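A single protein chain has been removed from this complex, and every other one stays in its place.
For chain A:
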Amino acid sequence: MWQEESDLSLSIAQIVQKLKGSNLYAQLERQAWASLQRTDIKLESLKEDIKRFFKTSGWEKKLQNAVYSELSVFPLPINPAVPPEHLKEPLVYMRKAQGSWEKRILKSLNSMCTELSIPLARKRPIGEQKELLNKWNEMGTDEPDLSHFRPVYAPKDFLEVLINLRNPNYENGDSLGFRTHLGLIQVPLKVKDIPELKELFVELGLTTGQLGIDDSTQVPPELFENEHVRIGQKVLVEQDSAAAQQYVRQGSPTALRAELWALILNISSQPEDILYYEQLKTNVIQHDLLVDSLIYKDVKLTASNDDYYFVFEDYLYQVLLCFSRDTSVLSHFAYNSASPPRSYIRGKLGIEEYAVFYPPNGVIPFHGFSMYVAPLCFLYNEPSKLYQIFREMYVRFFFRLHSISSHPSGIVSLCLLFETLLQTYLPQLFYHLREIGAQPLRISFKWMVRAFSGYLATDQLLLLWDRILGYNSLEILAVLAAAVFAFRAVNLMEVTSLAAAEAVLADLSTLKVMPLLQIFLFATVT
């Protein structure tokens, strides 16, 4: 009781601390001052009156959303005795592994730099700046020579690192004990089993209406869809983040999705935000980064070749180039096990005062990175809004898919969850695939790292991402991966090689996500 109270006051203090520097705080202050003009604000009951005013004018709601947003991103309170590295990642061996992985990436980047004699960053000459400004809306037409650039790493390189992760304090004894992991991931993290997942994803149950199932053409809309849409509209009118998050667990109607996601992520396009984006754009125009070429290459290799996302090629450049210069992204490294790579001004290697983060946002893109942005282009076409949404999605979710950590939504846990689900509930299939040298994770890893972007049809992908936002967790990716294997189990039992298994699972574009999840979680006899 005492602990709870002190936890609560600590949380409140920490949230207030965080919000003090924010735009919202300044706005609330201004509003409070302005409200003094109003006749219903009396000096005797100033505090109460202002509070009442905030409630009726919707400012309290905005504050509520901001608080909720802070809590979603990082659970509070943070015990002040905890050192900052522990906030990033509590387990030492994970931190070490992440550190050495980062060293490798940076080394690869630096060697590419020296090989091609291209500086990591350079200021653009005025002529080039003008040209880029003119071409800003159609950078896709540019065809720079990218043949010498290679992606810094691909998901499969990252998988190899994860496979080799070991907890030095965990001694398994005999290699084939009862608790041996037959899969690729060999670290003992706690993952949920199906009963626990059923509890977590209770709204996906058979008796609850879902978009993606109960809105199909055979189902009369009066049964579920109409009411659901009505509730969604109400949620938007109320502008309540928490309600929106709860709501999208059952899926978001297509027409309301863009607004609902913005509400959940607490994004509102203020003039300051648009200005901030324009500033980033100016940074892009003025300076050229090596990372830009990597981004170009990635977009050309992945999104541009996609049957559906090629249309948005130009938007992808506009978002990703700005993203790499956005230093506000650095703040997420407080809770990300990764750390931004550091580089030094030429000639000042090792001297701390000349250290800079490279790229400015600390995130080095890898092969497939642009696919995080592509589906969002379907919802937002105003560049600064699209940018904000992507940035928020990245610092809340996507970063976990390519950094080594013990977080339940981190990629390591997702891999382990996937393998455990398969091993426990489809043991025959798992064993068979292992025997033929087709470890299931080798196939599903790329799906999870990209949050299935580019593998599922867009409408299905958006239904999946609805649930990521709704449950504030990426675990659903692992569940879906297992559900896909379960669905194709019959065919997979007949294959005799990794290549054949890949072929069976090569095309996910016809799959319907929600029925698969529902069947796997709620309708399979366990």
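Structural remarks
Methods note: a contact is a pair of C-beta atoms (placed from the backbone, for glycine too) under 8 Å apart; a residue touches a chain by one contact, two chains touch by 3 or more; residues count from 1.
The rule is short, and it goes like this: contacts and distances are computed from a predicted model.
Not shown: a single chain whose UniProt protein name, out of "GATOR2 complex protein WDR24", "Auxin-responsive protein", "Tubulin--tyrosine ligase-like protein 9" or "Centromere protein O", is "Tubulin--tyrosine ligase-like protein 9". Shown as candidates are A:L24, A:A121, A:A338 or A:C377; the residue that touches the absent chain is A:C377.
Residue in contact with the omitted chain (choice from A:N305, A:S328, A:S497 or A:T524): A:N305.
Shown as candidates are A:A13, A:V92 or A:A255; the residue that touches the absent chain is A:A255. The omitted chain makes contact with just one of the residues A:N110, A:Q186, A:T327 or A:T458: A:T458.
Touching the chain that is not shown, out of A:N23, A:S57, A:N137 or A:S328: A:N137 (per the contact rule at the top). Against the chain not displayed here, chain A makes contact via residues 137-138, 140-141, 143, 254-255, 257-258, 304-305, 307-308, 310-315, 377-379, 381, 458-459.
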